[in-house]
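I'd like to ask some things about the structure below.
The complex appears here without one of its protein chains, the remainder shown in place.
Coming up: chain A.
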């Protein structure tokens, strides 16, 4: 069979989702309120860390290479915690997908949340679905332009609020806000706000479902992850077909199913699909069609759930007339439990590591050029750059000693060999790394390469130690 030649490019088909009310719509409102509140409020939360650290609860301090999250402070060398968070986020998405299908797409994804917000603004300003279609088809006129400009302005304000909030995660929010309005913030702050305002405006206002269908890899990955035990929004065709208008079905009730072909499920869909064609990549499982259909079924006096969350297994059971499994069974199948175990294990391991991590650290790097040299009294000198890390937000006194090297004496570049001693005392400033240049002199007789170790001990009340193996090199 041949067809007429297609156009190479396809214009976007307009989507004008109709307002709907119901359980899932209210759930979506709640999720939107919570996620937006988290996004906008978080940078303004304060957390007292004492005089030496910022008091912002969540702060990604790129300039000083610190990541603060409430009681947790992460240094760059602890980046594995961030990697762990990413692993948890990844496994968490698998877990959610395995338990409740594409719930992330339908409720919590920023693209969904902001698109939903924008569509709400659209309905509020231009009216519901039919009014929007009319306005879209109308010729361009002053009135239409005015309405468009008004809508875009509101969108832009939201977009600016969205892009503007992002930068507060990277600097002290009140300070940055003041700098931002007085024009003294870093240019990267303005650039970030401009870019994020533009992307929010374009992605939420115009791209919308096309982001999900054409740009986002996640729906494609989800397609591979869904199986017969996954919750998907299902049109129960065995119950709905043969569909027909209300008038026809009332005339011949035995010939028709429950679907009265009112197209409400299509009208409310934010991605413009027809769920009755079965699961598809455009379905973000926001469940608004369930709300719409339930309402219609109520009005025509038929049981709810013609369109409902349902796994394929349950659909087959229901089709065959068996009782569906309880919801708890479909939530707790093996794959979900495996993901849950993995996810919890990573989380527990991270919590354990966080709880037991050392807050002080010593590392030593030997001078390689010259590696060893003779002093005038015939002893051999090695030089080391020793770094003492103090992760507490208070200054700490620390003592560096050497173990396993007989007859050694130590001095730093701040004093001379006249002050050579067996231990170096220093105070490491809060939340920083102190660098010491240490000179070690030891007798010339001994192995060419001798193992020893630097040890550091905090000499304050809390104490704590660390150890760094090193080598002492002698001349031939």
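In this text, a residue touches a chain if its C-beta (ideal position, glycine included) is under 8 Å from a C-beta of that chain, and two chains touch if they have at least 3 such contacts; residues count from 1.
Keep in mind that, in the parts below, contacts and distances are computed from a predicted model.
> Using the UniProt record as the reference, specify the protein name of the hidden chain from among "Chemotaxis protein CheA", "NADH-quinone oxidoreductase", "Cbb3-type cytochrome c oxidase subunit" or "Heme exporter protein B".
Cross-referencing UniProt, the chain left out corresponds to "Cbb3-type cytochrome c oxidase subunit".
> With the full complex in mind, choose from A:359, A:417 or A:471 the residue touching the hidden chain.
In the complete complex, the chain left out is touched by residue A:417.
> Based on the whole complex, identify which of A:134, A:178 or A:374 touches the chain you can't see.
Within the whole complex, the residue contacting the unshown chain is A:374.
> Out of A:210, A:409, A:426 or A:450, which touches the unshown chain?
Hidden-chain contact among the options goes to A:210.
> For chain A, which residues reach the chain that was dropped from this view?
1-3, 5-12, 207, 210, 214, 367-370, 373-378, 381, 383, 413-414, 416-418, 437, 439
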